[in-house]
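Missing here is one protein chain; the remaining ones are kept as they sit in the complex.
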Amino acid sequence: MESLMIILVGILVAIATYLILSRSVFRVIMGTAILSHAVHLLLLTVGGLKKGDVPIIGQADEAFTDALPQALILTAIVISFAVTAFLLVLAYRMYLTNGTDDFSQLGGKSDE
Amino acid sequence: MIVAFSIMLPFIAAALIPFIYRRFKNIHLGWFVLVVPAVLFTLLASYIPRIANGETFVKTYEWIPTFGINITTYLDGLSMIFSLLITGVGSLVILYSIFYLSTKESLHHFYCYLLLFMGAMLGVVLSDNLMVLYVFWELTSVSSFLLIAFWHHRKASRAGARKAMIITVSGGVAMLAGFLMLYVASGTFSIREIIANLEVVQASALFVPAMLLVLLGAFTKSAQFPFHIWLPDAMEAPTPVSAYLHSATMVKAGIYLVARTTPIFGGHEVWFWTVSGVGILTLFWGSFNAVKQFDLKALLAYSTISQLGLIMSLFGLGSAALHLGYASDTVIYTQATFAALFHLINHSTFKGALFMMVGIVDHEVGTRDIRRLGGLMALMPFTFTIAVIGSFSMAGLPPFNGFLSKEMFFAATVNIMQLNIFSLDNFGLIFPVVAWIASIFTFVYCAIIVMRTFFGKIQPDRLEKPPHEAPIGMLISPYILITFVVGIFIFPNVLGHYILQPAMASIYPMFPSSEELTPHIAAWHGYINTELWMTFGVIVFGILLYRTLKKWRPMYQIFPQKYTFNAIYERIIGSGESYSSRITNRYMNGHLSYYFIYIYVFFIAVLAGYALYADVLSWDPSKDSAIEPYELILVFVMVFAAGAILFAKQRITVVLLNGVLGYSVAFFFVLFRAPDLALTQLVVESITTALFLLAFKYLPKIQPEKVSNSIKITKAMISIAVGATVTLIGLAVMNYDKFEPISAYFEDAYNLAGGKNIVNTILGDFRAFDTMLEVVVLFIAGLGVYTLIKLKAKKGDTDVESK
Amino acid sequence: MKVNDVILKTVVRMVVFIVLTFGMYLFFAGHNAPGGGFIGGLVLGSAIVLLYLTYDIETVHKGMPFDFKKVAALGVLLATGTAIGSLFFDAPFLTQTDGYFTIPILGEKHLSTVVLFEAGVALTVIGTLVTIILSISEDE
Amino acid sequence: MNNIIVLPMIVPIITAIFLVFLRDSIKLQRIISLITMVFVAVVSIVLLQLIQTEGILRLDFSGWAPPFGILFVADSFAVLLVLTASIVTAICLIYAFSTIGPRHERMFFYPFVLLLVAGVNGSFLTGDIFNLFVCFEVMLLASFALIALGGEKFQLREALKYVLINIVASWMFLLALAYLYGTLKTLNMAHISQRVAEVGQEPILTLVSLVFLIVFALKAGLLLFFWLPGSYSVPPTVVQALFAALLTKVGIYALFRTFTLMFPFDPEVTHTLIGIMAGLTIIAGCMGALSGHDVRTIATYNVVIGVGFILLALAIGTEEAMAGAVYYLIHDMIAKALLFLIIGTMVFLTGEIVVKNMSGLIRNYPLFGWLYFIVMCALVGIPPLSGFIGKVLIGQGAVETGSYVLLALGFGSSVIVLYSLLRIFLASFFGETSISEDDKKPIPRGAMVSFMLFALCIVGLGVGAEGIAVYVNDAAYTLVNPSVYVDAILNANE
Amino acid sequence: MFGQFILNLFIAALWFLLKDDPNASFSTFVAGFFIGIFILYAMHRFFGIQFYLRRVLKVIKLILLLIQELILSSLSVLKQVLQPQLNITPGIFTYETRLRGDWEITVLALLLTLTPGSVVMEVSEDGSVFYIHAMDIEESKETVLKSIGKFEQAILEVTE
Amino acid sequence: MSVNQLIELLAALLILFGAVISVISAFGMIRLPDVYTRSHAATKSATLSVLSCLLGAFIYFWIHDGFVSIRLILGIVFVFITAPVAGHLVCRAAYRSRVPLAEGSGEDALKPVLFGNDESENDMK
Partner (left out) sequence: MINTILNMSLFLFMIAIAISLFRVIKGPSLPDRAIALDTIGVNLISAIAIVSIVLKTKAFLEAILILGILSFIGTIAFSKYIERGVIVERKSAD
């Protein structure tokens, strides 16, 4: 299962990367969203899968699964949520002010 | 103490200038400023006897002792020469400037810079610590820059200032590197200590690089070929500045450095050839180019270059003595050094006078172009006198000091041929030959100065102002200088004994007696030696060439304009700028996807590259847990959903597919025993999806990317490579199990922190700080969103700052 | 024909209480079961969002006249404040105190400053979530 | 237990939150934010003294002993940077008071700045690698908010790029953390160091460290600086200055920590790579600086050059080089802040950004012009200003280790810095003035005060380099002897 | 009705406390609740009010009706889906209800939606007319109209 | 086999029943001609499936662990209440956003009320 998950992570990353390399702001943002899914799964996987029980004391009799990555992922999810919220609104504002969400039409240099 | 005071005084005075300037509006600021060099000159001169006795004055003040950088002032024979020049010529120049610069100019700036320069220059020659020397060295560049750009409304001034600054600072930086090498080799920044432990330094592999870097600093500062190009442009400065900085003092800082470090590097063949070779080449090139100048000041600039080359080459020749070691028959080679020091002083006297002469002409007539000048002898007789004496001395004619040092120079070049070290038996002839040819050109341009300015027909209509003699005040300084020109010729040995001999001791500290190193200077040795023959030759050919100047002058046009060093410098800068622009604008094109490509390519190159190189990758699925069929389907669902995002036409579809991915991740969290994660992921994913809908409600349909297939393929390859890299490293990481996770500790959460939900206890207690900050992050995001929406650029009110 | 939201509004009136109760439950359960300040806050926030979805901004605002930015700020203050509190007791920053207190009527109860900390988290989450949604929705 | 260590992060956070409630009393906001930064600076000074007497300090949050809990570690390196960051921010705030305007001030400008600093200080102080990630995010979110504050067209566009690149960088950070946890199974930096030392940094661990290298390189603008010029040129001047002074420095700090403390055992790979990257960064920065026609571009590429220069020290790795890096970091924070403030003011005064279109400013604003001149000289490394000692020490390290190419690039870059900044000075400050007396806008007094304070720092740091030498040396010593750090965290008996 | 419920809870709690069971659990409470029901039922005539559980029983009846409809309708959908040939004529028809009040209308709408082959699409502004989408209008219109009456009756029983 | 085990098995079968219904209704989502008919499949069959599944789980936990899960009951109630509302809302939204009825649909009582009789306006895509 671990290997499968890591391969899945790789596939997600590849797809996300392709999206990130595109010109549309929207697709880039989607790419970042997929990236965060991928890395959360990776974090969980490196902690070892199905090697133990739900990390709640008193509800299990075997060893617990590694709780630390879970805590880290939780923090990461929240942060990623915060960032995404800001990003989305920023993209929205940018679209309204600049009239396009295509990076290739946005131009680049600030001194243009 | 006095030495430190000498360095400090100009700086203190500079700091006071704004107040004095405001307080005494009616009195020319120069009068106040004049006090500084005059006092210092007197003060320093009072040390001459003790210095002549071989005393030196050292004092250390701590600056950055932790890193061995201390202000050690050091007054010995060599620094004495230079400090006297700096303060002496400084006094004269300031006196001259009082008449040269009207009170309408921003004098407070001028004198402030000048004092800064003076202090810096004193600092250079009076510091023993290489770092402190460097401090002052750069300060001379900076103050020189400010002085050249004094009339900064003129484009040429700015250009000249820039060129000077760039070249001298570059050299300074190289020199700094050289100093650091010396430090690393010797363990000290103190020049005296380095000299005291020479064996260590000379044994170091850094010896030659350090030498070359130090020389680079010296050469740029002293305008040696091919770095001389800044000096003519520096002539945009007011003439007192040219006289002071760009002839008498600052350009000699390089010379000083060479002299100062001669004990360290002197015995080495590379040193010998570099210093004397570059010197002699500069001598030739400067004199050769001086002849073609029409601007008197430019002519003097080239002449200065040429003379600096002369002095430089003499130091090189003199260094041979260090290789040979002390012996009665080798002392003869030290005389080159002696000549160098001698000519150094002489040059300051006659060149200073000449510059002031040109300044007077410019000031009174309004032009320095020799094509417009002529016949001023009758109208400006006193000025004419300065010109004649100065030029004759420069041309090496008696009865002026230049003659003496020039003769010694010829002698040195002739002597050096006798050596059979450093391949001199093969190439030694170069020195006298080039020296002689250069001297002919020197003679020619000296003739041009005198003849074209003062003889011939006057052309009043081509002059800006009706010519008349300069005010007396302007004449005082040049006359004092030409008094020295004559005086030194008459009493050269006073100078030799009191001033030059202690300096020789500084340059040859390991030679037992400096007395032996000091030759008796005489204008006439009682017989006609080779040097004198050479001088005759110079005069004969010089007159010949001057007479035929019109005929051979077109020869200068043969060299295409493109290949002058100036043009090359401009081209380097120009093409540097344009290449930089082209390259930078090409990759920094403002397109985010390019930036991502660079980042990802780097990511792949470094990680995959190293992984393959170090053979890190490994995969051992045997320890994996089992795969259930439904898990396989979930994986399939995720892959399918993610893949579909690539081809989806509608934004909503994409958003929903992302939601599917998020929900699938949540389900994986369930499957992998992470209840808190599953809960959080579910909620967060839903809210994110809602935000997506909110944020993209206005957006049109996704337009298919209008890019060529090759770009698509490139992007796909990069993406696949990134994914593969992530996977392969991940597999290798899974395979690595040398350590126990620290999280076993947390399994005792209930006893430690009173919580049964381990994850939550970690978040709320063990790693509560993360949680606290995560809350802060969330808060910032919320506040940020609020400001994004509420603070909009006002229409019509375009912020200037945002332009 | 105008939209008649009677079905939605009626159902939501009931559902919102379930959600709120559940949110509170999650908030308190976190210590020993899945849940906690963050997820509790999210669910409570979702309940408020549900109200905004069902009714309009003005109506909800009448019932809940809070500046949600300040709610969020209050939450952060609470979370950091409990952390700071330890400074006054000469304990390492963020030290949570907990213990079993005997309270009249309720008997021996396990109380912890973690609850305050988590309450701060929850308030921040609620405040931020609603701020974000409202900011976007109010934008013209 | 040293609760004081947390103050540089927690106090700005709490004040920031309070300021949210004081939204409408702008005066109060100003005073409080300034007091906060001064307070943090004072705390840092106290910390520096404490470190001198008691060695490296640490604060285990909630009392959980390392490696299990999160902790803040105060060593001289970190605290020096905290001190500098606080001073720089305080001075920038003074500038902001008279320039940013109530529109921004009511939109939580001060809270965002304080939160930015909190994130920066936290990043410097934390001893836990995951917490570093979180502190980074605090800093980043605040920077996101600040870069977009104003809502201009260009601003939003560049802000979006900045945010997106940083999101990808943060993702890579998480990736690196996943790999790190997958191999070393711990998060405490000292513990990581210990475990890596235990097995002698096998290639797989080096590989993990390389992921961190990429992440921090992105943050620091080391070779991967593409995001930097665009995003540094759009926000309000004071924000630009803060960014230039603080943001890349955090990345640089992280690189130093990673490759001196956690993964120092494979320098043939890691440090060589850093050296190459630093060299290329310098080259690219120089080209950018040469190519620029507008003041902002020139200034931002100077940031890039500075980054490359400091990281030369890491590649070189000797104690002198480290000391130089610390000096240079401090110098660069101050000088870059001043440079950006001045550049922004120039734009404000003339309404132009192209160098050629401004002229003769020194006639109208003499003191202003000389302040530019000073900061230019400092950035070039002209002694006795602040850039000098760092440059010397790094150069010394380069010579000692025989890194002549790096030496050449580093020192050569000074010339380009000089060239590019001198161009501005000559074209914009010198020459005929383009502003008539009537059109002359005054420079706000607060702005001038902040310039002067910065200039004072520049001169003070240069002339008084010895004053902090003991701390710098201590910082450098710890950097080259990671065991000092590790012992203080894991083997101290408290 | 609500008062009775509270009373019932009170009785349950009293029971719970009186039991003083160290292993007191949910079941103890449930037992107490049933005891309460018994007491209340015994006393309701004495108080002269309707036994609240009767109302509850009607609610339960309604819910059971809903579940029955749900199962039936699901099965009918499944039947149609599984038929080899789709042979349906979907359509929209109206129904005017006699119910008033938000709760009543809502419950009826929910019931209708769960009824085989129908989904309430719109409610008119005054709440009197339902617009109902039928999976197969010919077949289900009749059955739907028939069951609506049943529903209305059940709802009225609860609310009256 | 004890009674408990039998009930557990029954619970499992209830779950299986739910799963089968779920698949079939998902199949219906593919097969049915328009969004309205598909919504029938979603709101009814899917709801039934989840209810039976949750009920199965509830029974299982009750019997196997003696654990009465209020959360499961609450979940059942919640789904039961909200699923039809969701179906109603989506269909209304679909109609109002002019998603067409499937070809071959019969009577449409809503069209005149909402869009009038104007054919051109009602020319739904």
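Going in written order, the chains are labelled A, B, C, D, E and F, and every chain counts its residues from 1.
Criterion: a residue touches a chain if its C-beta (ideal position, glycine included) is under 8 Å from a C-beta of that chain, and two chains touch if they have at least 3 such contacts.
None of these values were measured; they are calculated from a predicted model.
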item: Option from B:689, B:719, B:743 or B:771 whose C-beta touches the chain left out; value: B:689
item: Among B:340, B:678 or B:749, the residue in touch with the chain that has been omitted; value: B:678
item: Selected from B:418, B:575 or B:650 as touching the chain missing from the view; value: B:650
item: Chain not shown, touching residues in chain A; value: 53-54, 56, 59-60
item: Interface with the undisplayed chain - residues on chain C; value: 3, 8, 15, 18-19, 22, 26, 29, 33-35, 43, 46, 49-50, 52-54, 56-59, 133-134, 137-138
item: Chain B, residues in touch with the chain not shown (by the definition above); value: 628-630, 633-634, 636-637, 640-641, 644, 648, 650, 652-653, 656-657, 659-660, 663, 666-667, 670-671, 673, 675, 678-679, 682-683, 686, 689-690, 693-694, 697
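Criterion: only the chains that are shown with their structure count from here on.
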item: Any chain in contact with chain B as well as chain C; value: A, D
item: Neighbouring chains shared between chain C and chain D, ordered by label; value: A, B
item: Interchain contact steps from chain B to chain F (minimum; 1 if touching); value: 2
item: A-C or C-F, whichever has more C-beta pairs in contact; value: C-F
item: Innermost chain by mean C-alpha position; value: D
item: Distance from chain F to chain A - Cα centre to Cα centre, in angstrom; value: 31
item: For chain B paired with chain D, centre-to-centre distance based on mean C-alpha positions, whole Å; value: 26
item: Multi-chain contact sites of chain C, meaning residues that touch two or more partners; value: 1, 7, 11, 32-34, 38, 69, 73, 76, 80, 83, 93-94, 96, 128, 132, 135-136
item: Contacts with 2+ other chains: residues of chain F; value: 81, 85, 88, 92, 113-114
item: Which chain pairs touch, all of them; value: A-B, A-C, A-D, B-C, B-D, C-D, C-E, C-F, E-F
item: Of chain D, residues touching chain A in the complex; value: 130, 134, 137, 140-141, 144-145, 148, 151-154, 156-160, 163-164, 167-168, 170-171, 174-175, 177-179, 181-182, 187, 229-230, 233-234, 293-294, 296-297, 353-354
item: Chain C residues within the chain B interface of the complex; value: 26, 30-39, 42-43, 46, 49, 69, 72-73, 75-76, 79-80, 83, 93-94, 96, 98, 110, 112, 114, 117-118, 120-121, 124-125, 127-129, 131-133, 135-139
item: Touching residues on chain F, where the partner in the complex is chain E; value: 21, 24-25, 27-28, 31-34, 36-37, 39-41, 43-45, 47-49, 51, 68, 80-81, 84-85, 87-88, 91-92, 95, 101-102, 104-111, 113-114
